[in-house]
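First, the structure itself, so that you have it in front of you.
Here the complex is missing one protein chain, while the rest keep their positions.
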Amino acid sequence: MDYFSRQKNTNIRLTLPVVCFVWQIAMIILFGVFIRYDEESDAHWVETKAHDNITSDIENDFYFRYPSFQDVHVMIFVGFGFLMTFLKRYSFGAVGFNFLIASFGLQWALLMQGWFHSLDPQTGKIFIGIESLINADFCVAGCLIAYGAVLGKVSPVQLLVMTLFGVTLFAVEEYIILNLLHARDAGGSMVIHTFGGYYGLSISRVLYRPNLHQSKRMQGSVYHSDTFAMIGTLFLWMFWPSFNSAITDHGDGQHRAVINTYLGLASTVLTTVAISSLSQKTGKLDMVHIQNSTLAGGVALGTAAEFMISPYGALIVGFFCGIISTMGYIFISPFLEKTLKIQDTCGIHNLHAMPGVIGGIVGAITAAAASESVYGKQGLINTFDFTGDFKDRTVLTQGGYQAAGMCVSIVFGVVGGAIVGSILKLPIWGDPADQNCFDDEVYWEVREPGSIPPILEYNNHMIHKQQDLSESNFSVEHCES
Amino acid sequence: MDYFSRQKNTNIRLTLPVVCFVWQIAMIILFGVFIRYDEESDAHWVETKAHDNITSDIENDFYFRYPSFQDVHVMIFVGFGFLMTFLKRYSFGAVGFNFLIASFGLQWALLMQGWFHSLDPQTGKIFIGIESLINADFCVAGCLIAYGAVLGKVSPVQLLVMTLFGVTLFAVEEYIILNLLHARDAGGSMVIHTFGGYYGLSISRVLYRPNLHQSKRMQGSVYHSDTFAMIGTLFLWMFWPSFNSAITDHGDGQHRAVINTYLGLASTVLTTVAISSLSQKTGKLDMVHIQNSTLAGGVALGTAAEFMISPYGALIVGFFCGIISTMGYIFISPFLEKTLKIQDTCGIHNLHAMPGVIGGIVGAITAAAASESVYGKQGLINTFDFTGDFKDRTVLTQGGYQAAGMCVSIVFGVVGGAIVGSILKLPIWGDPADQNCFDDEVYWEVREPGSIPPILEYNNHMIHKQQDLSESNFSVEHCES
Partner (left out) sequence: MDYFSRQKNTNIRLTLPVVCFVWQIAMIILFGVFIRYDEESDAHWVETKAHDNITSDIENDFYFRYPSFQDVHVMIFVGFGFLMTFLKRYSFGAVGFNFLIASFGLQWALLMQGWFHSLDPQTGKIFIGIESLINADFCVAGCLIAYGAVLGKVSPVQLLVMTLFGVTLFAVEEYIILNLLHARDAGGSMVIHTFGGYYGLSISRVLYRPNLHQSKRMQGSVYHSDTFAMIGTLFLWMFWPSFNSAITDHGDGQHRAVINTYLGLASTVLTTVAISSLSQKTGKLDMVHIQNSTLAGGVALGTAAEFMISPYGALIVGFFCGIISTMGYIFISPFLEKTLKIQDTCGIHNLHAMPGVIGGIVGAITAAAASESVYGKQGLINTFDFTGDFKDRTVLTQGGYQAAGMCVSIVFGVVGGAIVGSILKLPIWGDPADQNCFDDEVYWEVREPGSIPPILEYNNHMIHKQQDLSESNFSVEHCES
């Protein structure tokens, strides 16, 4: 490893274990102080139930939300993780670090979101149930999106720091948008995707590497890494209806959110393919577009999926998102890198930031256009939760607040990212040298000689030669058989 | 690309984008005119609910069907997609085109099935809910099965055309079988697998390529592509119980369909392994059989899974399907290719067509053998839906109609496939030349040069003593391009 240390110290043997241990112990203490089971997951529920005249266990919120929760969970760990395996030699980092930061993030999210949303004034406790787990996964999603922008250029320690602050910022902006502004954002177009997107881009801007070209050999994909990435793409795509419906109203709310997301995503695929094919001299398709832009429709429906936007409305949203997102990969990403010095490894600007903003706008418009004739009197109240302090709010005002929420998420992303980025610039985090970016060998024990360097292999070969003859005969015989 | 264009024009830069855009816009317009949310996904549900005395949101059909829907959705996109990645260099085409045609197909299916099954006479609208989404996925499955027969030999444009007509034919035969004949076919042995199978085989027959051997070097699998294919196999296998139970009756209907499919599939695995091992000199297993024949039991239970065939009945069906399907790969496929000139890339005849027919027959027999003692009076009525116009139908008659349905699906598959095949024969669709079949480089930007460097490949040939010189030149050009 002398080579690295000459350039940059990527030794994380001290920092990584310390951060993992200290933070995990902190989680245990804080959970001990604050976190308890909520009514429906507590053994006392049998009494609560009797008291609330609940006749059947099936009415436990668990059964309304668990299937969607599991789908969301798959999106977080397999979806985001494998989507980022497209790079030639960064699959371990993609899946492994995604796994690490998500596992830390969801614990911290339960605390942060609990303090802001569900701290019980009497007891001073946070009571968690299945919906809290979904929200924690959502919160983590914001940070995983940000990871996409810096993939291959940061150390796991930096990622953990990024997640710590990311979750904190998320909880605050979410509180402002959902509670103070009382905007609706069940699938998180604004809260998750816009925030996460700009948070990552802004960090990536601060960490700009002028000499990144030195690791050009490691950039881009190989055949099998692109196939692995499709596993991530498809699980995200298939389960997005669960993502957008996981915390919407029971009954027709969840039902409608699924239908809208299902349709929007379908139409995104067709327009993505169309633009991707147009972008090549002979109409060939580009895996980068298929892996990413096909998901834009789901992002853009994160706010409006639970509204009565009607099926064709969902198709229209998906239609334009496929076009815009793919165009983004073709034109905007290179522009961002050249002029704004934003190096966006996974193109999250095209997959999350832009579609997220579109989703916020769609949400604002469709909210403002809502009417009793379409929703029904009670339906309108349920959908926009016009109750308590907000019972006199009109749909027009609601539309305004939705738009305001949009801006809040952008501001939090950009400003927050700038601050966190400068913290990550400190030379203490063990990030890789420019010529070692996108290379798993920096942070992982890679058994086989990786990016098969010629002479190395050659020696390697000599070693193999030492093996007894019968063996090489053996393999030859094989080929003949 | 000169090399290709010299042979055949595979440039789809005009056709593919045009088809995608025009068809997607057509979908938006038709959805705008016809498709609306059904009662249970509409915000007015709160009133409907009150009116129907529904006490809890959990009785929304959404909660009966959503878990199965998500499993079916995974089967369509990951299951079918990855099952076809077994080829050396066609994983992008397998997963990517599967993704494209399924996304178009499910939209078109919602319209076609809507017009035939649920067009509301008063309003002239189609009201969709979770069950409609499942049916759309089912309808798409028929076309994806057909794709398996022509995998690697057609252009994405041809696949879209194949899907457009496939979905149309599907909706018609489904209407005849389920509505007019009132046959039961919850898991689609007849409607989905038999139709889809023969539709694909018949198209493949019309598109017969006498010189397909010219792309022999691209046929067959490599180690990792076989592993990828197992992802598809397993997700299809694991979720098949959801497939066969997704639209069966609430309660015991779904419950029973799951048990039967679960058991049938298990016994298929053992007989598949047995025959596969018998077929080799030293008892070695063949991945092709494990990847495909292990699923035959699920196909064959598509009709009878919801009936009271009893657990051992399900085991027996699976037992024989494993044998027949594996035998199909060993004996029938070569025969079909040599004598009937049917080139069946994935062997759908063994995985879908034959087991589908078996399923139809099993369904007819078990329906005819149904009795009140086994089902109970009301149980019999529920299972076979002997209500309305059909309330006087006897189980024997029912058996007859089941058999009739079987024939309808075959006829639609064979005749429909022949017609569509001849449309696809037109020289305007940009299909690949014989020597470029099964090669992703025709329709995809493949970053790294075809896995094996030329000279290596050259030696490779020497060892295999298989290929003529022109070919190794060809692969050299490949890498130069």
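Odds and ends about this structure:
Residue numbering begins at 1 within each chain, and the chains themselves are lettered A and B in the order written.
Everything that follows uses one rule, which is that a residue touches a chain if its C-beta (ideal position, glycine included) is under 8 Å from a C-beta of that chain, and two chains touch if they have at least 3 such contacts.
Please read all numbers here as calculations on a predicted model, not as lab measurements.
Taking the complete complex into account, B:380 is the one of B:296, B:364, B:380 or B:446 that touches the chain left out.
Checked against the full complex, the one of B:195, B:235 or B:438 touching the unshown chain is B:235.
Annotation: of B:9, B:118, B:168 or B:227, B:227 touches the absent chain (contact as defined above). Mapped onto subunit B, the footprint of the missing chain covers residues 56, 58-59, 63-64, 67-68, 71, 220-224, 226-227, 230-231, 234-235, 237-239, 241-242, 250-252, 254-256, 258-259, 262-263, 265-267, 269-271, 273-275, 277-278, 280-287, 290, 294, 308, 310-312, 315-316, 319, 374-376, 378-380, 382-383, 453, 455-456, 459-460, 463.
Panel shows subunit A; residues 1-3, 10-17, 20-21, 23-25, 27-29, 31-32, 35-37, 40-47, 49, 56-58, 60-63, 66-67, 70, 73-74, 77-78, 81-82, 85, 89, 91-92, 95-96, 99-100, 103-104, 106-107, 128-130, 133, 156, 217, 224, 228, 231, 430, 435, 441-458, 460-461, 464-465, 467, 470-479, 481 of it touch the chain omitted from the view.
The criterion applied here is as follows: only the chains that are shown with their structure count from here on.
Put simply, the C-alpha centre of subunit A and that of subunit B have 31 angstrom between them.
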